[in-house]
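Quick one: the structure is below, and I'll ask about it shortly.
Every protein chain of the complex appears in place save one, which is left out.
Chain nomenclature is as follows: A and B, assigned in order of appearance, with residue numbering initiated at 1 for each chain independently.
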Amino acid sequence: MVTLTINGAKVQAEEGSTILEVARFYGFDIPTICYHDELTPYGACRLCMVEVDDGKRTRLVASCLYPVREGIKVRTHTERVIKGRKLILELLLARCPNSKTLQDLASKMGLEKVRFKMENEDCILCGLCVRMCAEQMGSGAIGFVGRGQKREVVTPFRTASEICRNCGACMFICPVVELQCRGVKSPGELCNSCLVFTPQCLEKYGQVMCTLDSCGACVEKEEK
Amino acid sequence: MAGSDPEYSKVDKIIESYSFEKSALIAILQEIENLYNYLPDWALKYVSEKLNVPMTRVYGVASFYDAFHLTPRGKHLIRVCLGTACYLRGSARVLEAVERELGINDGETTPDLQFSIQSVRCLGACALAPVMIVGERYFDKMTPTKVRRVLKRVQGRNEKN
Partner (left out) sequence: MKKIRTPEELEALRNSLLQQRDPNKPCVRVCLGTGCRARGSVDVIGAFKDEIKRQGLAIKVDSKQTGCHGFCERGPVVVIGPKEIFYQRVKPRDVPEIVSKTLLNGKVVDRLLYVDPATGKKTLYEYEVPFYKKQRRQILANNGRIDPTNILDYIAVGGYQALAKAITTMSCEEIIDTVEKSGLRGLGGGGFPTGRKWRLCRKAAGDTKFVIGNGDEGDPGAFSDRSLMEANPHSILEGMIIGAYAVGANQGYLYVRAEYPLALKHLQIAIDQAREYGFLGNNIFSSGFDFGIKINRGGGAFVCGESSALVASIEGKMGEPRAKYIHTVERGLWNKPTNLNNVKTWASVPLIINNGADWYAKIGTEKSKGTAIFSLVGKVNNTGLVEVQMGTPLKEIIYDIGGGILGGKKFKAVQTGGPSGGCIPEELLDLPVDFERLTEAGSMMGSGGMIVMDEDTCMVDVARYFLDFLQYESCGKCVPCREGIKRMLEIVTDTTAGRGKEEDLELLQELAETVKDFSLCGLGKTAPNTVLSTLRYFREEYESHVRDKKCPAGICKDLIEYFILEDKCTGCGACLKLCPQQAIQGEPKKLHIINPAKCIRCGICRDACPYEAIITR
């Protein structure tokens, strides 16, 4: 067992656990997007960054990956951390403004304006679907392709995958590809978009695709 | 393509020369790229099968590195260096001139598969800036005006052959 301090509180943790696991266990709220406790941590969204003082120096680390060590002092909500988290969220929203998850997180943090040119992507490259498919479903039908601005999640050769089992787990775990709230249609009628889910790629492609190649078939976008 | 196709045996030889080591994936793909001037789909699938490496990983690696191309490239590869030294001496204008002359953009190939343009970052020949390489030939102190001449020379030699 290891003793460390989180936000001033002395806590105990098992060796080998990460700061995020320990923090969440004790009820400290560290926001994350690319993290899921059933999948290997990825450390890509950087929302979970916290300040760690290890006795020699203080630095920012990704709490989902940083293993706890004896005597470290962790601070999860310093000015520097909050400022950075807000900016990261702002960057993500500029990319995927229609994501309910991102909007909820933004509201929590008090983020109201996005100062960048807005786009309309479906994917924030968090990799949850890739890890879900490979680790939990044992398929590995989708993966990251390309580098930098060209990075995307797609099936090899962008064709329908032979090893995809159409389980929908990738859709399930995705924090961004969600049906948009279309609001109340007529008095008393609920939109229900969050609950109803039918793959529409059948109609569009003549077969069930189950690739996240921005086909958008499952997300009906308003044509502007 | 049948498994007995001679192209498959070429790839077989390459994979064997690396003792079927999974970590040699990049080196293997480099040799295939050298053979065909790009990475054909069938070759990628074959490598995944023979090396027993997931297709997503093979495809991911093939898409990540600059050495690899998933579409066929031109016979003459024109590389314009956009390294800092060359850039400061005006190589961006040289690249624009090449794009204008050939009617394609950086990274693209002419429809007749004769020329491909590839901007590169630093070939280590900074004293010759701005540098342009056609095939293996270096052209130093390039200017936009010289571009047409150089391309004509390359094509002329091409036609002779």
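Please note the rule applied: a residue touches a chain if its C-beta (ideal position, glycine included) is under 8 Å from a C-beta of that chain, and two chains touch if they have at least 3 such contacts.
Just so you know, these numbers come straight off a predicted model, no measurement behind them.
Q: For subunit B, which residues lie in contact with the unshown chain of the complex?
A: Residues 21-27, 29-30, 53, 57, 60-61, 64-68, 82-85, 87-88, 90, 93, 96-97, 100, 120-129, 131, 138, 140, 143-145 of subunit B touch the chain absent from view.
Q: Which subunit A residues would touch the chain omitted from the figure, given the whole complex?
A: On the side of subunit A, residues 43-46, 49, 60-62, 65-67, 80, 83-84, 87-88, 91-92, 94-95, 115-117, 124-125, 144, 146-151 touch the unshown chain.
As a working rule, only the chains that are shown with their structure count from here on.
Q: Suppose each chain is reduced to the average of its Cα coordinates; what separation in Å results between subunit A and subunit B?
A: For subunit A versus subunit B, the centre distance works out to 36 Å.
Q: Could you pull out which subunit B residues touch subunit A in their complex?
A: Touching subunit A: residues 41, 44, 54-60, 63-64 of subunit B.
Q: Once bound in the complex, which stretches of subunit A touch subunit B?
A: Interface residues on subunit A, with respect to subunit B: 140-147, 150, 155-157.
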